[in-house]
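I have a structure I would like to understand better, so I am pasting it below and will then ask my questions one at a time.
Here the complex is missing one protein chain, while the rest keep their positions.
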């Protein structure tokens, strides 16, 4: 492969020399450290420009909304991994991120693409209701779930979803995507035969896209947020370990139903 | 193992029911979303209490200082992994966190424990210089490197280190650990025979410990910060891929020097 | 969630008590250790029954065929990760497995499903050529690549593919799927306008499926095989490190083309 002949092998995120570190065109030491928040920095890293105060409020609100939700599978994976390898915090965080999996992390991204498809039809001249119906029916025809609606625990409106919409309205950034998210919620009972309330994975991309956050980076928000929650659980695991308890009750809940030599009795945990 | 007979299997981070999610004693929807920053939330998750404005400034400054430093090995690992599995962003983030490794992520934690050991001797009555000399000589006797000093690129003072100390002074949180970090820098030329400037991995634990951030969670700061940088690189990788370029130039830089069948000529990349 | 009320929470792979470990119905100590090969054991673990000698030959041949192919991206990811965290071999292996990615690991599985779709039409009565044409055109219509054909380095027949077919013939296990794989190779020039030689990712599922290996476990063969190669590279990395060389030449190959403060000159690696 002739690397040298390719048009462009470059990156626009960071460069440095002995005295200066540049991040997205700014001098890290002079312009950023101590002057901006980590949330500003995350936006700057992703988008290449500083967020407005309203954009920062939205990104903060979404990161806070999904950082932590108790002993979900990824947290258990992470705490069990730390129990098994106490010296390797980064291994436990990595396993926890893998344990978030596409089912959780992907739902915000999937909902973002779903809303963006509807928004594209509206931008091309379709009436909002027709655009939404068209995309919903397209998903149904392809047997794809409608992302962003329904939650196993929060049967009514996910409390976080309503709050995120209120914050978006408060800072003046609720727009097309929030409208679409609510329109879909109203259309679903007729189109799929049952009501499904908007959940936090639907509200997050709606408010982020209205705030100008890049569609391709939607999955980054739950990954970064969950990493914060994982680190808190791993700190607690060091002082109040439950990792081995989790694996013992797990093993005890599952029977062996394969063959066995005569007279073999498995030990129950 | 009799799980039921053990004293305590609990967690104090989060609980929920159908209408409410509680995080560290707060109602997530009513008290946190839209009202606090992600940095506040990270501190709350870890420490169980809200930070002061000064504490938040310090945590923001350290997260901003180490989120991004160009095409370091972990970033290359992450971008090559995404190139190989474009659908699995979380796999690429997980690989990148593993690629940060203990060499990078561990240095802040190691420096924190080094300063804490000196602070403990001072708290027990030793003079600062004697305490620092004693711990440095103890590390040298055990052939352990002095963590937090020297940098392959930034030969003089790491520009981020001085800036973090200035922020700590500005918000009134520079204290014992910052003093110790600077004292060690002055003592090193005599004790180890060459000057070694304080680097960012030394400055971070010094200002965090003075701010009351928990010692056991120091590694969490570079992990969370680097995750933000990784996500930015993975977003760029999707639109301007360099992952396969990295692997091609890597393969081209390494010769095969094992045996081979007669007349075999390896293909050069 | 009422776990107890669900129909079936069990596993049929292994159970143990103080004196006996049972794996797939066998006493591990009495019946397996020292009596069967690791390849037999892998087949037993997956399929629940011992392989025949011919089945074992096929599985061995496929594992040997894809364990190692030089400094591919996953190997570089793994060696860079070990360089960054020398104490965590399992972290480096995990990163390497993530770095194999779906592009490599998924191709055998994808080709297996492709052949199985053609085999299903033949089993339902279609003539082989019509079945193959139908599935190929279906993939083309869905803009899905035909998996198992073409290779960036081995332009003619991938030497491993022909050898795997010869082994299958030798042990008497070449059957429907091998026939289909070769039929597709003959049909491709007319159907897609250019010849594409069968590669190792096509040959592996063809011979494994003819040998009775489970379709759902196809991805397990390259994962296990590559793990062996990764471990060899990580052993070499400990005595002849190249991990940091890889990251330095990688960084040197990529320019920074973002904004910068006036007079800033980035350090070239």
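So that you can tell them apart, the chains are marked A, B and C in the order they are listed, and the count of residues begins at 1 in each.
Keep this in mind: contacts are C-beta pairs under 8 Å (C-beta built on N, C-alpha and C of every residue); 3 or more make two chains touch, one makes a residue touch a chain.
All values derive from a computational prediction rather than experimental measurement.
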Chains in view that touch the one left out, judged over the entire complex: A, B, C
Contact partner of the left-out chain, one of A:45, A:88 or A:146: A:88
Which of C:117, C:187 or C:231 contacts the chain that the document leaves out: C:231
Contact with the hidden chain (one of B:85, B:132 or B:223): B:85
Chain not shown: contacting residue from A:15, A:45, A:72 or A:164: A:72
Where the missing chain touches subunit B, by residue: 1, 3, 8-18, 20, 22, 24-27, 48, 85, 87-88, 90-91, 94, 253-261, 264-267
Subunit A residues touching the omitted chain (full complex): 70-74, 76-77, 80-81, 83-88, 91-92, 94-95, 98-104, 153, 242-247, 249-254, 256, 267
Positions on subunit C where the hidden chain makes contact: 1, 3, 6, 8-21, 23, 28-30, 32-34, 36-39, 41-42, 45-46, 57, 59-61, 63-65, 67-71, 88-91, 93-95, 97-98, 100-102, 105, 153-156, 159-160, 162-164, 166-167, 170, 214, 216-217, 219-220, 223-225, 227-229, 231-236, 238-240, 242, 245, 248-249, 252, 269
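Going forward, only the chains that are shown with their structure count from here on.
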Classification of the subunit B:subunit C interface as same or different, half of numbers criterion: same
Mean-CA-position distance for subunit B and subunit A (Å): 22
Centre-of-Cα separation between subunit C and subunit A, whole angstrom: 30
For subunit B paired with subunit C, centre-to-centre distance based on mean C-alpha positions, whole Å: 35
Shared interface positions of subunit B, touching two or more other chains: 70-71, 88, 91, 94-95, 98, 100-102, 153, 242, 245, 249, 252
